[in-house]
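Here's the structure we're looking at; comments come further down.
Certain chains of the assembly are absent from this excerpt, and the rest are unmoved.
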Amino acid sequence: MEAGLFTANNVWMMMCTALVFFMHLGFSFLEIGLTRQKNTVNILFKNVFIICVGLLLYYIGGFNLMYPGFEDIDAGFFKFAGFGIAAPENGMTPEYADGGYTWWTDFLFQGMFAATAATIVSGAVAERVKLGGFMIFTLAYVGLVYPIVGSWQWGGGFLSSLAYGEAEGFYDFAGSTLVHSVGGWAALIAIYLLGARKGKFDENGKPRAIPGHNLPLAAAGVLILWLGWFGFNGGSVLSADPAGTSLVLVTTCLAAAAGGVSAFITSTIMYKNYDLTMFLNGILGGLVGITAGADLMSPNEAVIIGLFAGVIIVLGVALIDKLKLDDPVGAVAVHLICGIWGTLAVGIFGAKAGIDQLLVQLAGIGAAATFCSITGFAILFTIKKTVGLRVSEEEEVEGLDIHEHGMDAYADFRMNQH
Amino acid sequence: MKKVEAIIRKSKFDEVKKALHAIEVNFLSYWDVTGVGNEKQGHVYRGISYSTTDIQRRYLVIVVSDDFLERTIETLTKTASTGNVGDGKIFVSEITEAYRIRTGESGHAGIN
């Protein structure tokens, strides 16, 4: 392979890594924007913690757990290739990964993904989760659960070779299931175990609105996430292949736009009002929905997937409310429900569509659901029974910022003491 | 001396200020408060419609000498009203003494 191509590939992959890193600012902005002012420092702290610790965990063992090198013959469930990271001999040459990137780039790109799973949960449990408990959860879930599930498919494990009829294996291009649903399942279990924020449901169980404190930052968060998805999906091509990457960007952007517009229309019809937050969630729904098959779809199919995702978001947010669950940022609707939708869409639309593929997709969804639910529940339940998962009522009412951090997010803004 | 406290619509403030100025009431302090009253406001957030009786209002404190009281009240009721529920209230109470901090003067000199 010519040096120019190898270098161009690697440049693309590094830029995509940077964009995926930047998504963490998007998540942070979205989360603080849709929650109350009194918990802002806490949310920022959680998110910064996740990024730093996620990367370190991936360096300590996550990468070797996710890409352990299963033997070709076995359909791997679990294997650990040892602590720390060290580039293999040919890791810096075009021989590695067909010249798509170097081994270092590989590690960093995957490492940036890793933290995302916990970030998704962070949004759902916001405003009531105990910081200590959440940090322990992050260590366990990002350090172990995420890479193990990832190894089943991207690490060459049993899902990747799960053939059935004409289907040659489970397919999840950039992680509708492996990233988003993995986070989404834990989010769902966590909000079930945690209970709703005080005031979220009235005496009769009717949901009440708890408006967020900074919609400009929420909107900025979504636009930053969309930008990040250029790298999230674009980088999942694992090279800068011109045809592949540019198609992926087109399908990604069209699905995002379609998701936004359809969520906007649906919610305007249902609620007779132009709801910005639904529009924003619809964009994210479209993005998550296209993620599993971004490289398989035509522009038209991408638009259709996005349109469905937008509707799903609006209904999903309402459903969560109806189930008396409390998800301040809509993480379950966006990441879990649209994650499932996107994974199924691979069997319905695009190059791999077919009933066999659809069944394999279902099997993959089921496998992730089972493993994530069980481990997620085990981790969270253990935390609940030991260090505790939820802050005291007093702390919740007065805000986590003062209690856990002794700090106000906008100290000088509100008190003007100085 | 009387203290006039008026709770009005924020959207009426500019008009009120101008009208007070016209009757030479040039001194006042104000801030924004939330009012609970008859008026209701519809909101929607993430698909949940809710209505709240808690509405943003502007709170004005105007200390005037007794002979200014009547025209102040009149001006306020006239310019601050829209005729719709939620226009607000005016409360009048007694001020025992007033001082101007800059000079330490008290009495009438203390209020304007």
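Side notes on the structure shown:
Letters A and B mark the chains in the order given here, with residues in each chain numbered from 1 onward.
Criterion: contacts are C-beta pairs under 8 Å (C-beta built on N, C-alpha and C of every residue); 3 or more make two chains touch, one makes a residue touch a chain.
Computed from a prediction, not measured in an experiment: that's the story for all the values here.
The complete set of protein chains in this file's complex follows the formula A x3, B x3, whereas only one of each kind is placed.
Criterion: only the chains that are shown with their structure count from here on.
Mean C-alpha positions place chain A and chain B at a centre distance of 50 Å.
Residues 43-50 of chain B touch chain A in their complex. Chain contact summary for the complex, chain A toward chain B: residues 207-211, 267, 270-271, 273, 275, 277-278, 281, 314, 317-318, 321, 330.
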